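Okay, here's the structure, questions in a sec.
Only one protein chain is missing; all other protein chains are in place.
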Amino acid sequence: MESSQRECVSVATKDVSLRELRDRLAEFAKLRGWEQYHSPRNLLLALVGEVGELSEIFQWKGEVGRGLPNWSHSDKEHLEEELSDVLLYLIQLADVCGLDLGQAALSKIVKNAKKYPILNNPTPRSFNN
Amino acid sequence: MESSQRECVSVATKDVSLRELRDRLAEFAKLRGWEQYHSPRNLLLALVGEVGELSEIFQWKGEVGRGLPNWSHSDKEHLEEELSDVLLYLIQLADVCGLDLGQAALSKIVKNAKKYPILNNPTPRSFNN
Amino acid sequence: MESSQRECVSVATKDVSLRELRDRLAEFAKLRGWEQYHSPRNLLLALVGEVGELSEIFQWKGEVGRGLPNWSHSDKEHLEEELSDVLLYLIQLADVCGLDLGQAALSKIVKNAKKYPILNNPTPRSFNN
Partner (left out) sequence: MESSQRECVSVATKDVSLRELRDRLAEFAKLRGWEQYHSPRNLLLALVGEVGELSEIFQWKGEVGRGLPNWSHSDKEHLEEELSDVLLYLIQLADVCGLDLGQAALSKIVKNAKKYPILNNPTPRSFNN
């Protein structure tokens, strides 16, 4: 744990990759004997639970501006934690499904670029339409 | 679009970072004039929409094994796309909130390591408890 | 099917109860041989899928006023359908779990009334806190 803390400090300024997070999470689960619980649907429901936590942060706030004007430091820290929880379960879900999330994301961006050519779109359309 | 396709091919085998995806998505939205629609709550609801699409893939399947045994190639491709859509909106949400998702995720892993010391946990506990 | 349509017309102006919907849905599933697929987690994921569809209706709209000012009739019909889909899966989930959703909801309102006594609360608090 000490070492992982030092490690985190040491990487605090470098770019973070999806595979690095995937590998850290796989080791985290293995060391705790949690792999047996990490079935795709268990992880998916855990992800949904975290999306709920994320939504609770925003639920009574009305519209929120870019950059979170007037949010306290602790509110922003809480948001960082919930965003992270969603990401960590998403990465683990992709991993137990045997999929490369980073490559899939790059491919999806290219697919979206073809689907939404650059012109004056009046409104955005959901990427899954 | 052509260039982004070539770029994607060129990076197809390298590790993908959260900042790279963030920057590509920011450029994607800027080139299409979509930034005006990317408020935190709009992106959050778009994320929830994609989590719904992801859940629909698993909804009638009963328990699913690690590695998705017996899933067709096209089912796996569909899953890759929905996992990607969730990731892409999550990254954009963090970005418009002015937060560094990768650093936040590393910090959360360290925090979780402190919260769940390595011993024989009988069952996993949700990271947000 | 014809009969159920006539039945619906006949009840079109009366109050609708949760048990009536539960019983109609149970018959609906039984007549189609769908009970075998209606496990709690399958229905929960189907519910999450519908919540995603519901969120997609609101995702690019920014703040929306009470009564949906300026929404078209077809947008309101679409919203009615998605709200219904969430309700129908929620009722079926409670049913396969052997729980009485209506009684549970009444009890929760009473519990909330105790938890949030009537005074000038500055902001609402999530009922699950």
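Order of writing sets the chain letters: A, B and C. Residues in each chain are counted from 1.
Quick note on the criterion: contacts are C-beta pairs under 8 Å (C-beta built on N, C-alpha and C of every residue); 3 or more make two chains touch, one makes a residue touch a chain.
Here the structure is a predicted model, which is why all the values come from computation and not from measurement.
K.L.:
Applying the definition given at the start, please give the residues of chain C touching the unseen chain.
P.N.:
1, 4-5, 8, 11-12, 15-21, 24-25, 28, 31-34, 37-41, 44, 46-51, 53-55, 58, 61, 63-68, 76, 79-90, 93-94, 96-99, 101-114, 116-121, 123-124, 126-128
K.L.:
In the complete complex, which positions of chain B touch the hidden chain?
P.N.:
Where chain B meets the chain not shown: residues 41, 44-45, 48, 56, 59-60, 62-63, 123-124, 126.
K.L.:
Name, in rising order, the residues on chain A that touch the hidden chain in the full complex.
P.N.:
So the residues of chain A touching the unseen chain are 37, 39, 42, 45-46, 48-53, 55-56, 58-62.
Following the convention adopted for this analysis, only the chains that are shown with their structure count from here on.
K.L.:
Using mean C-alpha positions as chain centres, tell me how far chain A is from chain C in Å, no decimals.
P.N.:
Using C-alpha averages as centres, the distance is 29 Å.
K.L.:
Using the average of all C-alpha atoms in each chain as its centre, how far is it in Å between chain A and chain B?
P.N.:
5
K.L.:
Can you pull out the residues of chain A that are in contact with at least two other chains?
P.N.:
Chain A, residues with two or more chain partners: 41, 44, 48, 63, 123-124, 126.
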